[in-house]
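My questions will all concern the structure given below.
Yeah, one chain of the complex is gone here, protein chain that is, but the others are all in their spots.
When the chains are written out, they are named A, B, C and D in that same order, and each has its own residue count from 1.
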Amino acid sequence: MAKKQTAPQPAAALKYDLSGHIDEQAFELVGTDSTNMEAIARPSISFGKDAFNRLRRSPTAVVCMIILILLILGAIFLPVFSAFSVSQQNVAFANQHPMSIDTVTHNLHIFGTDALGRDIWVRTWAGARVSLTVAFAVALIDCAVGVVYGGISGYFGGAVDNVMMRIVEIISGIPYLIIVMLLMIVMDRGLGSIIIAYSITGWTGMARLVRGQVISLNEQEFLIAAKAMGAKPNRIIGKHLVPNILSVIIVNVTLDIPNIIFTEAFLSMLGLGIAPPNSSWGILANDGIAVFQQYPFELVVPALFICVTMLSFNLLGDQLRDAFDPKLRR
Amino acid sequence: MAKEKLIELDHISKHFQISKKETLVAVNDITMDIYKGETLGVVGESGCGKSTLGRVVMGIYHPTKGTIKYRGKPVDLKRTKDRFAYSEKAQIIFQDPYASLDPRMTVGTIISEGMEIHNMYDAQKRQERVYELLETVGLNREHANRFPHEFSGGQRQRIGIARALAIEPEFIVCDEPISALDVSIQSQIINLLKDLQKKLGLTYMFIAHDLNIVKYISDRIAVMYLGNLLELADSDEIYAHTLHPYSQALLAAVPIPDPDKEAQKKTQILRGEVPSPINPKPGCPFASRCPYADDVCRSKSPKLQEIRPNHFVACHKVQPE
Amino acid sequence: MHLIPGDPFVGAKAIPPETKAAMNAKYGLDKPLFTQFILYVANIFHGDFGISLADKRPVADVIGQAFPVSLDLGIRSLIFAFVIGLLLGIVAAVHRGKAGDTIAMLVALIGVSVPSFIIGALLQYFLGLKLFEATGMCVFAIMGWDSVNAKILPALALAFGSMATISRLMRTSMLDVLGQDYIKTAKAKGLSRSQIIWRHSVRNAIMPVVTVMGPLVAAVLTGAFVVENIFTIPGLGKYFVSCVQTNDYTMISGTTMFYGAFLVFANLIVDIIYCLIDPRVKLTGGKE
Amino acid sequence: ACGSSAGGTAASGAASGTSAASTKNLYPGTPDKDMVTVNLRAEPPELNTVQTQDVASSDILRMVMSGLTRLDKNNKPEPDMATQWEVSADKKTYTFHLRQDAKWSNGDKVTAKNFIYAWEQCMDQSNAAAYAFIVYTNIKNGRAYFDATKTPATKRTAAEKAKVAAAEKNLGCKAKDDYTIELTFENPLPYALQMMAFTAYMPLNQKAYESIGADKYAKDATKIVTNGAYKLTEWTHDDHIIVTKNPDFWDAKNNQINKVKYVMIKDANSNINSFKAGQVDCINVNGDQLDALKTQGQPIESYVSGANWYFQYNTKKKGLDNAKIRKALGEAIDVNSLVKNVLRDNSVAADGLVPTNISGANGKNYANGREKLVGFNAADAKKLFEEGLKEAGLTKDTFKLSLITDDTSGAQKQAAFYQEQWKSVLGINVELKPMAFKSRLSAMNNHNFDMVFAGWSPDYNDAMTYLDMWTTGNGNNNGQYSSKEYDSLITKATKEADEAKRQDYLRQAEKLVCSTDCAIYPLYFETVPYVVSSKLTGMTRSGFQEFDFTDGAKIVG
Partner (left out) sequence: MEQILDVKNLHVSFDTYAGEVHAVRGVTLHVNAGEILAIVGESGCGKSVTAQTIMKLNPMPPARIKEGSISLCGKDIVAASEKEMQNIRGALVSMIFQDPMTCMNPTMRVGKQLTETLRKHKHLSKAECKEEAIKLLKMVQIPNAEERAMQYPHEFSGGMRQRAMIAMALSCNPKLLIADEPTTALDVTIQAQIMQLMGKIREELGTAIILITHDLGVVANLADRVSVMYAGKIVENGSSKDIFYNHKHPYTSALLRSLPTVDTDRSKALVSIPGTPPDLFAPPKGCAFASRCKYCMHICREQQPPEFTVGENHTASCWRLHPDFPGDKAEPSAAPAADTAAKKGADK
């Protein structure tokens, strides 16, 4: 892509034979070439576009993105277009292998059935809905709170920073599990509670990250230049800081989402997940683990979904980090 | 030339509190004036506080002690309003052409940002001015839509200059604008800066450690060492009559790009290391490396004195005749 | 603490109201909340965290007995995580972009991708039970904490998550170090690749890894609940979870405070280790 | 916890069809020839007999402590510390004669005073013993003693001390001499001999108890003084307990196992794995594991635990105040399908409130010959529901219901089943609210619920333990059921000395509460399936003796 030669060719392309005599014409003085001496050979490309291009070229990233898009689409549509509902039971047809035909409805159970004869396929996709909703919602909240908090703390520094960071330290000093569990017990079970409970502790990581970034950017000369020009804080934050830490935020969110999915699974394991008959991957995995010696596929299905999703997000995050890495840019 | 004082620095000090016990004295009690239309060169070794001084003058750092006057009026840079007004008059160009441009902005936005902040012109006029400025610094208008990382160091430095010029300042601090550049590019930038000065009547504070260039561009030169001002004089005067031992050593150490002259030159190599600026000891800052230092030098810090007309030196060993 | 619905003394049977009042009186729960709190704080200064409402033992005793087990488990798993994680990270960095990198990072990623309750159950089933059935010997015990062969699987199960974190961090930091000028210097001296890696890179690359050890210790200790439950280990992790579920609030505040203090202590240790391996950091001052 | 009387060969009653003779035991168990290991599932929280209130603790206590009587293989009381006793004609006064060679583990002799002391400690209100009521309601004038002991003994004023002394004097329990106890009850107590085997009636070595201190007593292996068949020799909290045979025990020659180790495995997979890998000799299994073991050909055993599971309705809630609706909600559940397809652990669908293993009159079990009171009937349920809704002025859309369950995965699974049944049979959506055990109980106590999926396990081997709780104002009557007729039936039964008449009153009451008024709706009686390694035989397991190794349990092979 970069090999385009922009130098204009002289009208009469001359061929010179080095061994023989060279035409005098060739030695005609043309002087400096003002169009070409400041030429930039490479095409203009913005930071985001460049990163996206690089991402597009990585097969890993592409595969991960495809998987995640499929998962999201599946989570949205598949539970609606399934022959079974999430709670529909046929207890006489419980714990069946994948690809078995239901005795009552004569429909296919693609992933088999669980202990109550419910269709695992539809429960898995419904679980994907829950798990992904929780993940995205929490990530969004963490992100919003963390960026604002970390941004303020890092930008203003001094005493403000000191107080704000002490608060973060205290919050992250208490093991998050206990906070989440206490909250989960006080609040009613449900999606909203899980999201709130996890968000309450989750934002601290983002806040620290953003603060660190802001502090290091604050020392950068381009920010000093902006300040020297009289830029007000809102401009500095909005136009300089946020765009410059955006990539770090995106990467961090991508790497955070798997942790949230993980936590949801963990809370379900403790019986603190969402209420039945709804399903989530955590609930499915937890149900599956109890019977995996007898009906291994009941664990394999949700475990595989959790793994693949986590892998995809993690790999995508790594790839994004590489794509955004200023060191790799030239 | 009637010398009109543009900026007056009065006993400026800047300390950084590193820890509870450690204070880093980056700039120590500097008093000097910058005249309108002149170029004041500031030289000194790395870490001697040149940039800090420049930033204090720019209002980016608040001086720990001392006051700054602009056109005879004291400016309180702690007040947002004062600072904002002042920022329209003073600008800065940085050493590192890589770190000084926001990588996420196009060149056009970078240059027009100052105008936006100060509400100069309407959007279209601003755009035109961006093109104009780009051409002033020898770039093409097409470059306005490109990103900084696509440019070479010299080109970026020129973008930095264009940015500084955009709000039509009176005064520019050039913080080592050429140290990171190649020899062949350095002269481009220097010529550009000189041209602009002539055309726009700018005042420069030119920070550098290459003495040849400082001599070439400056009207007056200030020699700094460890946060202190050691010598201040007209450019020719300082070369003709180098008085401070440190300035002498500094000048002698500069290699001349001429083998014959180099061969004849007798360089006097300074011994010893530059002391730390953290919790500095009393006495002359140069005493630890000065070949003439005695007990007085080590215990008492010298005052800046006018030794010859307009030639100020801070040294116990150099006294007015 | 009284926010939590439920009452510590509710057993399976209803207790006559008189008895319940007697119980409240015995444990001081009949006093005003504020008084309870003051008494509690006052007692803590005497090293008395109160009596566990569920276990009826002094909270300090419970912690004193269970925490060493958790610590033992935690240290073992951290050692596993550290050694394996570092090796994986080094291998990945040295073979950047090649098969070694991919494999090492895949292992690491699987580590973060599989919840510990699944890993624990699988390890127990395959390395515990199946290996026993295949060999007829108890290679790894399935439960308990009284023999060496019982301590391996839980530590391994607990190590997976942090191992993944460590290896990924190590890879990044190792790549960073390998790009440093002093590595070029070492290469210019004619040192071999292994000499460069072991003498010049690893120590420097470990430093960022060490800084995350504090939070990692926290994660390992609190995450131990699952593993302790699966492998029936008498550690503190499960009290930590069950006390919340049973509204045992002396235990809740006791363990929370203890963990808080321990984490502060762990971070202190990490700082000290950091000072030991990085000569640029003095214990008193900051970094140069 | 427990208590027992005649009848009740529970173990055989509901056991699975497998017979040990035809299938070979596949698992040899632990290698140790001197010790068996069983899974107790939980740490016993309290080994102080005064305070204890749970199954796990009483399992250990029955091994290390001896009461006046103990239960034999068939849950019948037999002599233990008491060698013989006389009963008065009104069945209110019992005179026990103690054996004179019994010793505490610290060498002291076991005397009548040890028993009186223990009972007084239990009844002492300031000790806040959970089972105080089971002592003070039975023993004559116990209530007065309980009321007198509000302040802790060390803080009593002189006046209070005098009051306590007076109450003590009137108490129906007396040590006539060192080895004779005279015990008088408030009412005729047909199951008194089983009661004497209950933990709350076990003796206490006053000297040791006071020197260790009530707070610290029995909190560690070294801090307990026992008089039973085994000694508590090792206790690592939350890990394991080891009891070792007491050679000085009067019946030592019949105790053939030297050591029993109790481990506390909660996780279902670890449970089965450790059994298969020869780390444990006896475990309870769940339905899934049971299926798999059966397929392998492993013999499975089981016992009826005596626990019944039922819906508790909040009878004060609009809609649920209607008996037809309550009945419809219960009849809509196909319990047989639940038991067969979901639980698969040999539990049986309930036909009444009192489980099959509870003894009744004439040496037969209480449930023997009882009419069927509850059961699945979809058509009837639909009809009753429609009628009920009309009566209550509700529709399916306006009638909002929720069901509280435990948050264990088993309970949640069942709840999902009920939810689906209601949906398909009655066409209503019931919201499920899983809660931690303690939270669930608290919601129940505060009457803050519509329906609860709850369970009850017996305190003693008599139908009364399931029935007296539904009287008006009873602490366990969370649904606030109130029926004068019911209350009078229970009172009559309490005062009745004749066993057959008494059982008749109880049966009438049972029918009233779970069928006619339908204040609760029984679902199934729990059965506990378990497997034992080939190493261990002869162990007793029943609803009242969860683990017992004293009656001929042996290590073989």
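Methods note: a residue touches a chain if its C-beta (ideal position, glycine included) is under 8 Å from a C-beta of that chain, and two chains touch if they have at least 3 such contacts.
Since we're looking at a predicted model, the values are computed, not measured.
Trainee: Which shown chains does the chain we cannot see touch?
Mentor: In the entire complex, chains touched by the missing one are A, B, C.
Trainee: Hey, which of C:Leu71, C:Leu87, C:Leu131 or C:Leu191 is the one touching the hidden chain?
Mentor: Selected residue, touching the omitted chain: C:Leu191.
Trainee: Of the residues B:Glu4, B:Glu22 or B:Glu45, which one touches the chain left out of the display?
Mentor: Candidates B:Glu4, B:Glu22 or B:Glu45; residue touching the omitted chain: B:Glu45.
Trainee: Take the complete complex as the reference. Which residues in subunit C touch the chain that isn't displayed?
Mentor: Output for subunit C: 180-182, 184-193, 195, 199-200, 203-204, 277-280, 288.
Trainee: Using the touch rule from the top, list residues of subunit A that touch the missing partner.
Mentor: These residues of subunit A touch the chain that is not shown: 1-7, 10, 13-14, 16, 18, 21-22, 24-34, 36-42, 54, 328, 330.
Trainee: Suppose we count only contacts with the excluded chain; which residues of subunit B make the list?
Mentor: Counting over the whole complex, subunit B touches the hidden chain at residues 45-46, 138, 152-155, 181-188, 190-191, 194-195, 209, 211-213, 215-217, 235, 239, 249-250, 252-259, 261-262, 267, 269-270, 273-274.
Please note the rule applied: only the chains that are shown with their structure count from here on.
Trainee: Which chain has the mean of its C-alpha atoms lying nearest to the mean of all protein C-alpha atoms shown?
Mentor: Going by the distance between chain centres and the overall C-alpha centre, it is C.
Trainee: By the touch rule stated above, which residues of subunit A touch at least two different other chains?
Mentor: Residues 185, 286, 289, 292-293.
Trainee: Would you please write down the residue numbers of subunit C that are in contact with two or more other chains?
Mentor: As it turns out, subunit C has residues touching two or more other chains at 4-5, 121, 125, 245.
Trainee: If you look only at subunit D, which of its residues touch subunit A in the complex?
Mentor: Within the complex, subunit D contacts subunit A at residues 268-269, 272, 286, 288-289, 291-292, 337-338, 341-342, 407-409, 412-413, 415-417, 419-420, 423, 431-434, 436, 439.
Trainee: For the complex, give me every residue of subunit D touching subunit C.
Mentor: These residues of subunit D touch subunit C: 43, 45-46, 51, 53-54, 125-130, 132-133, 146-147, 150, 215, 219, 236-240, 263-267, 269-270, 273-274, 276-279, 436-439, 441-443, 445, 457, 459, 469, 474-476.
Trainee: Would you pull the subunit A residues touching subunit B in the complex into a rising list?
Mentor: For this pair, the touching residues of subunit A are 38, 40, 42, 44-47, 220-232, 235, 239-240, 243-244, 326, 329-330.
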